[in-house]
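Note that one protein chain of the assembly has been removed; the remaining protein chains are unaltered in position.
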Amino acid sequence: MRYPKMKWQAPIVGAAVLALASTAMAADVELSFYYPVAVGGPITKIIDGYAADFEKENPSIKVKAIYAGTYQDTLVKALTAFKSGEPPDIAVLLSTDMFTLIDEDAVMPFDGLLKSEADKSWAKGFYPAFMENSQTGGKTWGIPFQRSTIVMYWNKDAFKAAGLNPDKAPDTWDELVTDGRKLTKRDGNNVSQWGVQIPSTGFPYWLFQGITTANKVRLMNQAGTETYFDKPAVIEALQYWVDLSRKEKIHPPGVVEWGTTPKDFFERKTAIMWTTTGNLTNVKANAPFPFGVAMLPAHTGRGSPTGGGNFYFFKKMSAEKSAAALKFVKWMTTPERAADWGIKTGYVAVRPDAWETPVMKKYVADFPPAAVARDQLKYSVAELSTHENQRVTKALNDGLQAALNGTKTPEQAMKDAQQEAARILRSYNK
Amino acid sequence: MSVARDISRGSDGEAGQPLSPSPAAGVARFISPRRGRPRRWATHINGWLLLLPAAIMLAVFTHYPTVATIIDSFFSTPKGARPAVFVGLDNYQAMIEDPIFWRALNNNIIYALATIPLTIALSMTMAVVVNGKIQGRAFMRLSFFTPTVLPMIAVANIWLFFYSPGYGLIDQVLGLFGVPAHNWLGNEHTALGCLIVVAIWKDAGFFMIFYLAALQQMSPALGEAAALEGASRWYFFRRVTFPLLMPTTLFVLINAIINSFRLIDHVVVMTRGGPNNTTALLLFYIYEIGFKFWDTAFAATLTVVLLALLAILALGQFVFLDRRIHYQ
Partner (left out) sequence: MNPLYQPGRLSAALETAGAWCLAVLWILPLAYALWASIHPSAYSAHFVVDAPVTAENFVKAWNAAPFSRYFLNTFLLVTMILAAQLVLCTLAAYAFARFEFYGRELAFILVLLQLMIMPDVLIVENYRTMTALGIVDTIPAIGLPYMASAFGIFLLRQTFKTVPRELDEAARVEGANPLQVLLKLYVPLAKPVYIAYGLVSVSYHWNNFLWPLIVTNSVNTRPLTVGLQIFASSDQGIDWSVITAATLMTSAPLLIAFLLFQRQFVQSFMRAGIR
């Protein structure tokens, strides 16, 4: 094979290109960012849009936003990547994964990065309800991003047809039952419309907290080392949920799928549904009837667990990268952007000052349901979060599903779950 | 396909590879034959050289992991900065005490016992039907085989849609007959059954093809002879066709057994092991433990059980069934 003779210019040009390239590479910081999508809508497009806008304003930082599936999937991916030595730089993961990530020694607290006064006041500007799952041991491990609470959506047409006031949702446990009885439509053996539907796949414990909080009982301690699944108030709450389907027959039997609940609502299979406020924009776009949004019904107490994801920074980031990452996170949670994200999805804008921006004020004026979740924040509690979170929540989830299916009584289910959780957390209680 | 018999048959009578006497010839130098006594050691070297690439891959990705799994099951899981510690039989103890493990094992056995015979019976039936002179054979063959070409993930998503309570296809069709809507995948009693149906739907067509091949190789003379003697169709099938299909059945059986332990895609898509672990299959549980809870030592312990199960089944087949196969 014959090679053309190398001209003398070639090496010089080559060296120049190399020099330029290396300086360009040195200036560019690349951040990898894993994020999940848990609600309907063109979320990946929105996130990609944000990343592009951020890059425009910060030309020396490149953000690689990687969609990783559900919260579960994203956690698995992030930890997998971390364990194989190539962690992402930033990830949006469940606020409740905090203990797991700390135990795996995978994430770093934000406090060390907050140098200026501006930074510190920025970090203090989030709703305290959201910070409950983001701080432990005096340090801040997560910055709220896509946070939510459970809300109750109701079909106004169905209410009217059942002879109920379409503008008033049931506000107590008893009201839910009486309204549900009127709303449940049967033809023969078949139920064409259920009164209420509370999903129980994926993370039934979260929906369950919507009931336990109304019964004024907490499921775990702040340090994440103890659980209280077998407290009488908890068992009572589970009994209420089980009774909705087994005794009152106003709720579908068995375990109800989370992902199809909004569609069930649109298809009028249920008149009331409990789901995340993050589905608000999805419901607004797709519901073929007028609907309302309300806080969860109260009993001895009122409220909902918070939910959703925080930004986490993974360890092993260089100082340069972590500075860039902090910039990105701050940019993503400015009041304007938090407002924009909240409007586009239905997640609760995570800072009080976001709700004061003109665009958000107008949105709420036009569409009051958007503020329900925010108003519920003052009654909101931390989501269930402990060490070995995945295992502990699995124990609770299994118990809830067993009770809903009738294979265990609520008391037995919760006792078994508590026993399992205590066993798992034993080594953390030394 | 008697593997055991094959091995015992031993020497093929190959006289060996004649080669010039220079061991330093290097890895890939094969020299043309010379007249004279063949050098047997050359055969050995060449044989191993040819086998080497595959052997290395197999060793690294099958044999080594198998051994490593067994070893790992005797250690604890390394976490964060803590390294793995020898714990003897602790993991096995924990496994025996774990009700979910027994659930998963039980589920998998039921799942296997349900899918395997049904799939084989169905595929045999399909093959017999498609082999005959029935109208629309080509369409039928297409219809039976198509599910095989689809990924299980796709199949599972489609069936997830069908099982949706109320407006899913199944409830709609059943609704026409007045059967009330049912929460198929959310009910502890029906969830596993639903997965079984999906698995059968996917695999029956695949096995049908192998039976078809075997049927088409059967001599028509057999059928004629039997008809002349006044045998009924069912008798002919039971006493002639079925035994002759045994080699194919063995092959299909191996595949079906492997699939019933290996294929858990539909669990991941449709039920994620729920409700309350009624659809947790062994490999799915291993995946959960290993990649969701990161308890790698426990996952290794569970894998050992799975390996043992597969090994017993393999042995069982080769020893037991091999004897009963009739070869033409």
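Per-chain residue numbering starts at 1, and chain names A and B are given in the order in which the chains are listed.
As a working rule, contacts are C-beta pairs under 8 Å (C-beta built on N, C-alpha and C of every residue); 3 or more make two chains touch, one makes a residue touch a chain.
These figures come from a predicted structure and were not determined experimentally.
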| item | value |
| --- | --- |
| For the chain not depicted, the shown chains it touches | A, B |
| Touching residue (missing chain; options B:A94, B:L118 or B:M140) | B:M140 |
| Absent chain, residues of chain B that touch it | 1, 3, 7, 10-14, 16-18, 28, 30-33, 43-48, 50-51, 53-58, 60-66, 68-69, 72, 126, 128-129, 131-136, 139-155, 157-159, 161-162, 164, 167-169, 172, 201, 205, 209-210, 212-217, 220, 223-224, 226-227, 233, 236, 247-248, 251, 254, 258, 261-262, 264-265, 268-269, 283, 286-287, 290-291, 296, 299-300, 303, 306-307, 310-311, 313-314 |
| Chain not shown, touching residues in chain A | 36-45, 66-71, 73, 77, 80-81, 83-86, 201-202, 257-260, 262-263, 267, 279, 282, 286, 288 |
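We adopt the following convention: only the chains that are shown with their structure count from here on.
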| item | value |
| --- | --- |
| Euclidean distance of C-alpha centroids - chain A vs chain B, Å | 39 |
| Chain B residues within the chain A interface of the complex | 79-81, 100, 164-167, 175, 178, 180-181, 183, 185-188, 272, 274-277, 291-294 |
| Residue numbers on chain A that touch chain B, as the complex places them | 72, 76, 79-80, 83, 103-105, 188-191, 200-202, 252-257, 260, 264, 267, 269, 388, 390-391, 397-399, 401-402, 404-405, 407 |
